[in-house]
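One protein chain omitted, others in place.
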Amino acid sequence: MIIQLDKNISTTALAELKHNLEAIQYKYNPVTTQFQDYLVAIGKTDFDIRKIGQLEGVKDIHRVSDGYKLVSKKWKVQDTVIDLGDAVKIGTGHFSIMAGPCSIENEAQIEDTVAHLVKNNIKIMRGGVYKPRSSPYSFRGLGIDGLKLFYKHCRANGIKIITEVMQVSQIEPMLDYVDILQVGARNSLNFNLLDALGQVDKPVLLKRGISGTIEELLSAAEYIFSNGNERIMLCERGIRSFEKSYRNTLDLNAIPILKAKSHLPVIVDPSHGIGIRKHVEAMSLAGIMAGADGLIVEVHSQPEKAFSDGQQTLNFMEAERLYQRSLQTFDLREQL
Amino acid sequence: MIIQLDKNISTTALAELKHNLEAIQYKYNPVTTQFQDYLVAIGKTDFDIRKIGQLEGVKDIHRVSDGYKLVSKKWKVQDTVIDLGDAVKIGTGHFSIMAGPCSIENEAQIEDTVAHLVKNNIKIMRGGVYKPRSSPYSFRGLGIDGLKLFYKHCRANGIKIITEVMQVSQIEPMLDYVDILQVGARNSLNFNLLDALGQVDKPVLLKRGISGTIEELLSAAEYIFSNGNERIMLCERGIRSFEKSYRNTLDLNAIPILKAKSHLPVIVDPSHGIGIRKHVEAMSLAGIMAGADGLIVEVHSQPEKAFSDGQQTLNFMEAERLYQRSLQTFDLREQL
Amino acid sequence: MIIQLDKNISTTALAELKHNLEAIQYKYNPVTTQFQDYLVAIGKTDFDIRKIGQLEGVKDIHRVSDGYKLVSKKWKVQDTVIDLGDAVKIGTGHFSIMAGPCSIENEAQIEDTVAHLVKNNIKIMRGGVYKPRSSPYSFRGLGIDGLKLFYKHCRANGIKIITEVMQVSQIEPMLDYVDILQVGARNSLNFNLLDALGQVDKPVLLKRGISGTIEELLSAAEYIFSNGNERIMLCERGIRSFEKSYRNTLDLNAIPILKAKSHLPVIVDPSHGIGIRKHVEAMSLAGIMAGADGLIVEVHSQPEKAFSDGQQTLNFMEAERLYQRSLQTFDLREQL
Partner (left out) sequence: MIIQLDKNISTTALAELKHNLEAIQYKYNPVTTQFQDYLVAIGKTDFDIRKIGQLEGVKDIHRVSDGYKLVSKKWKVQDTVIDLGDAVKIGTGHFSIMAGPCSIENEAQIEDTVAHLVKNNIKIMRGGVYKPRSSPYSFRGLGIDGLKLFYKHCRANGIKIITEVMQVSQIEPMLDYVDILQVGARNSLNFNLLDALGQVDKPVLLKRGISGTIEELLSAAEYIFSNGNERIMLCERGIRSFEKSYRNTLDLNAIPILKAKSHLPVIVDPSHGIGIRKHVEAMSLAGIMAGADGLIVEVHSQPEKAFSDGQQTLNFMEAERLYQRSLQTFDLREQL
């Protein structure tokens, strides 16, 4: 059960509300976000929802039978749209493209990419400065200094930044230089990281785990929301299966299901999904028709020289074609 | 290696060709289809392909490094288009919809469905008369009598028929009443059935196995082709994964990969894929943008009363919307 | 619900029984096996089981809530033991080893293997004469002539034969030359083959599908039993997963679960399971401790020269060690 509270609920009214919940053996979790105050109440007793809904200080009340509560569409029918400022919005009714290299490599690469994005009117640049790598001996990213460089050029050109955060201690130093914090597939069940990201006022893009269920993805988002951060995007990036003729099984089934179950925006990552450069466009357009609110794609001026993921990275010409076709496809979907 | 032979290759020339293949330790399999004569030669020795290509009676010659040979795009760059007659064609450049119930139930149901298809200009009706069922105690279909009824109404209305064949002994009696024979996911590696279907001059729609790899699907098609039948369609219908919030993981990644590897048409089955009625449309449109040549969808006048698969079957109104949107999406794809 | 009938139930009593089932809206399927007559009744109404149990001609009656009925342990608590004659028995309390090559290749190979088995007191020889192969161009086995050779040498030495049957039309010609008919993983949902094997009085070893669920395996066995053949063995042979450091994920979890759910014997195939020669022994012994009633293993005098599956086939020395250790492990398990 989700109880939305009046901003100015009195101490007495709150106590009375909690008393009523205790009386029906419900546990409650107070949640305060950027936008609102809630009580998330969990229990099994049957009761008259109107009785609680009519209490002083209660703005609205909804039953939510799912395991996840605050991210469910059962209480919030209107989809969440995340406003990054400067008219950059993510969510239903908008279409977003986040493009850039797998790893931030050096200043020239940032400049090239920013110029490419500006030319194509793409508003959000992706690029990793902390890289999760299978081997401890691989390149692990340029770190905070790379991020500052990344920020300098994006800021100067009106481009928003999305980049991955791997651990709690990285959050604070990154905050001034990012617009969206990304949680990678390997950290999708790193609950301490999720808790911490819930206490930050930056949007979070949360990738589905390498073999994460849709239920787990929504529960991970619940961690962030219940800690106070409502600005969450869900990202399908491919799951692990027996099939080996591509990198990951991009699971487009997840798109309509996530859109039906949750009010949060859903982004598709076709690059890590199919993982084969020449098929990234087909999977992107398919993802859009499946209902995605945006794409996150890997783009590099010279994919064959990229530090990582070159085999799935588009060059600038391929990327331009993708941007145009994506918009045409999105337009068709909105008109249908 | 695929060697296309002249239709009138002389016995001497053929003997000479075989002699040359033996000399380089290649095994060869003669293949005669509706359209052409081939030798499929397999071996490891390195040799000068021109030497064999220039022999008398050799029309063309191609190296094919894949495990499957005749269904590979490596020798046949121009995609296969299957002509069912009456201007009904399946393959690149055409868009096909096959619609109808999971099971043929009775004459009234056939009549209703045919009227619905005629109204919407859909040219191919699906419907099972032999049903593979998990339990031996479930309804197993109306059999050959059901097929004759099915045929009577379709024939009278210019509708083509696709229906599943489950075993070799069913093929012969079915031949006069079908336009396309379908091999179901459970029989995708039933090699004796595939052999037999290769000896028949009817198009075959071959579904990917329940957890079949893309390589296995192409090898299964090779069974049919190498037995003499070139008219094969490949069908993605969802694979088995750990995810349980939908029926099967419709693997749209398979679409661009199959289109790149093979010259055969590729059809998507969103009904068995995601398996949830309200999401069938999204997955259909996504499949089209991924590059599919057609859809096979379950449609019923009253899905909630269907003998089987009701939860994933569209009613006529939903189906009409799907047909229209599918065509609009296909049109966009062709214009991009 | 399973109703065991008296062998001499009168027509009147049978009619009365059916009448009673119809009265409570139950459908019934008469099943006559080598051993007994049954009615398998399926329905949803609640009713007093004693009322039917006390009818004339009813020997025993049991509710079975599983989807599969006759193969369930819910009505037949005492495990099935299959008697092949000559004191060769398979099932709880006995331990069986079936060993031999993947494919029957020639007479010398049969003679070598038979001598090896006789020396080690192994009573059942495996060997394929019909081989399911991914590619239509691969060796597909020696067929019925190979089987006759196989039979000649086994018969002369008191060895029983297990070999794979791939299609209905092969059954009849094979019957005189086999002791156990094997259904391979690719045919585990070939329902027509299962139906036909239910009408034969030969034991059947049924392999779990390549990605078959335990429920599907039991339902496949139900096909055989409900057609009249009670002598069925279940075989775990590895499932398909994302892991690629071995051939298949031999799923030993299936062993205790199958033994708890069903009264049928359970055999483990470690050769196709892990698929790596040096690890076959470890997985065999593990399978025994998990509760298996026997092993089916690939053995060849010269694995490196085997026509197929050499990488997972034991040589005679390795096999002898396996036989001894398997028996020691089985002895320990029985004493615990």
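Letters A, B and C mark the chains in the order given here, with residues in each chain numbered from 1 onward.
The rule is short, and it goes like this: a contact is a pair of C-beta atoms (placed from the backbone, for glycine too) under 8 Å apart; a residue touches a chain by one contact, two chains touch by 3 or more.
Quantities reported herein were computed from a predicted structural model and do not represent experimental measurements.
Engineer: Of A:37, A:179 or A:222, which sits in contact with the chain we cannot see?
Structural biologist: Reading the full complex, the residue touching the unseen chain is A:222.
Engineer: Quick one: say which of C:135, C:241 or C:311 touches the chain that got left out.
Structural biologist: Of all options in C:135, C:241 or C:311, contact with the hidden chain holds for C:241.
Engineer: Just to verify: which one of A:11, A:169 or A:335 makes contact with the chain not shown?
Structural biologist: Considering all chains, including the one not shown, the answer is A:169.
Engineer: Pick out which of B:35, B:139 or B:242 touches the chain that's been left out of the picture.
Structural biologist: B:242
Engineer: Identify the residue among C:17, C:250 or C:296 that touches the chain left out of the display.
Structural biologist: C:250
Engineer: Of A:133, A:305 or A:321, which residue touches the hidden chain?
Structural biologist: Candidates A:133, A:305 or A:321; residue touching the omitted chain: A:133.
Engineer: Contact with the hidden chain only, please: which chain B residues?
Structural biologist: For chain B, the residues touching the absent chain are 211, 240-242, 244.
Engineer: Would you write out the residues of chain A that touch the absent chain, in ascending order?
Structural biologist: 27, 29, 40, 42, 67-69, 132-137, 166-169, 186-187, 189-193, 195, 209-211, 215-216, 219, 222-223, 226-227, 240
Engineer: Kindly note down the residues of chain C that lie in touch with the hidden chain.
Structural biologist: Listed in rising order, the touching residues are 211, 213-215, 239, 241-246, 249-257, 260, 273-274, 276, 278-279, 282-283, 285-291, 325, 328-329, 332-333, 336.
Keep this in mind: only the chains that are shown with their structure count from here on.
Engineer: Using mean CA coordinates as chain centres, what's the chain A-chain B distance in Å?
Structural biologist: 39
Engineer: Please compute the C-alpha centroid of chain A, do the same for chain C, then give the distance between them in whole Å.
Structural biologist: Whole-Å distance between the two chain centres: 50.
Engineer: Report the inter-centroid distance (CA atoms only) between chain B and chain C in whole Å.
Structural biologist: 33
Engineer: Please output the residue numbers of chain A that touch at least 2 other chains, ranges allowed.
Structural biologist: 211, 241-242, 244
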